[in-house]
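Only one protein chain is missing; all other protein chains are in place.
Moving on, here comes subunit A:
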Amino acid sequence: MAAIATLKDLYETLSPGLPGAGAAGLDRLRADGYARFLADGIPTPKVEGWKYTNLRDLAGVSLAPAQGTVDTAANTDFDVPSVAPGETHRLVFVDGAFNAALSAVGPLPQGVTLDSLRDLIEASPAYAAEVLDRFPAPKADTGLRVGPNPGRGQSGGLVGLNGAFLAEGAVLTVGEGVKLAQPVEIVFIATAADGAWHPRLLIDVAAGAEVTVAEHHVARGGGATFANIVSGVRVGEGAILRHAKFQEEAETALHLASVTATVAASATYETFVLTTGGRLARTDVQVRLEGSGASTRVSGAYGVDGSRHADFTSLIDHVAANCTSREVVKGVIDGRGRAVFQGKIIVRPDAQKTDGHQLNRALLLSDTAEIDAKPELEIYADDVKCSHGATAGELDEEALFYLRARGIPADTARALLIAAFLDEVAEEIGDKRLRGYAMARIQERIGRLTGITVDTDATVLGE
């Protein structure tokens, strides 16, 4: 495979120049990543978890970290997205590279750190390696029934690729009991015509702490870029992490992300993913509920049209007893767009009193729109409550006529119903700021899809 030969050159050329090169910990992490990439390669549809998402497009894409095309120090002219402008701590990355000028981290409470990974490595490679090692890599093992070769396939190659070029990213640690009032934002802005970035995002929330994190991926003139993001999340005992990702890149971009989260006893991990950009976008979320009483909410909304492709893949692993999980993923598919939903819930033998719920709904706006949905429940405990549902359908004709019979033009009626369909997912978001932003972005996207601006502001009566 030509891409790998090129990558070998790239790896050999670039790695000596990466921050912390020569430091044992980082060299090891990068070598491991590179080895994993060589072993697993880019996933192909032959791999179970990638049956419906074909990465053949990657063959023509440069995997090399993008070289900044803008003077990142001087250029602060970007419209930087924010869930609460001026009221967040933010790290901004332009074409994958940390941009200090655009970033703004206010005074942080004792026990909280928020750093660019590059800064952290440059300050202390040993400490950076130690932090990186805290986070388990995503596992290929997506169930107890996995065959004789559980280490292979899945997303290993992509995670390996990310590791081989480990340099950029963000590290957030919230110390025990600290409740951070202001959201933390991690913003990726694409300006380049092409090029790849492989950021690592690490969020470590200690026992009893609470934090809200918004992750943005947007294009400001960016083109066929390739983002390959690997995130590690740890939520300590009784802690709460509310995490939302807004993926709104250019329609020519490739976006592949895997998130691995571990949730301790009585802790809560909420994650929401909005996918409206990219010609191909996949988010792979793995949540392990490791302590009794842990809970997670995984939700996603997507919109694809043209011949674009969105994939939401999740694994919720109930390891401990008394845990709850709730997953709601909904999307709108138009044109020849295609969406994939793969959602697996595992309930391990010790995970008694599990309460797991999963719902996946797709709205198909054209005859050529397509959804592949694969819900899976793997249950090994006997005292559990688990349910899943999947539907795919068109807009409700009855509802459409009802709206039109009240004078609402057909296209506005359609836009209203689409917004309503997606707003229901946004309702899953616990944090008000994240929820409001999600709804606004959904409405903006529907506006571009239908040409209609709908105002679904239900707060007209005042709360």
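Quick note on the criterion: contacts are C-beta pairs under 8 Å (C-beta built on N, C-alpha and C of every residue); 3 or more make two chains touch, one makes a residue touch a chain; residues count from 1.
To be clear about the criterion, contacts and distances are computed from a predicted model.
Remark: of the listed names "Molybdopterin dehydrogenase", "Ferrous iron transport protein A", "Fe-S cluster assembly ATPase SufC" or "Branched-chain amino acid ABC transporter permease", the one matching the undisplayed chain in UniProt is "Fe-S cluster assembly ATPase SufC".
Touch with the chain that is not drawn comes from one residue among A:229, A:419 or A:446, which is A:419.
By the touch rule set out above, subunit A reaches the unshown chain at residues 396-399, 401-410, 412-413, 416-417, 419-421, 423-424, 454-458, 460-461.
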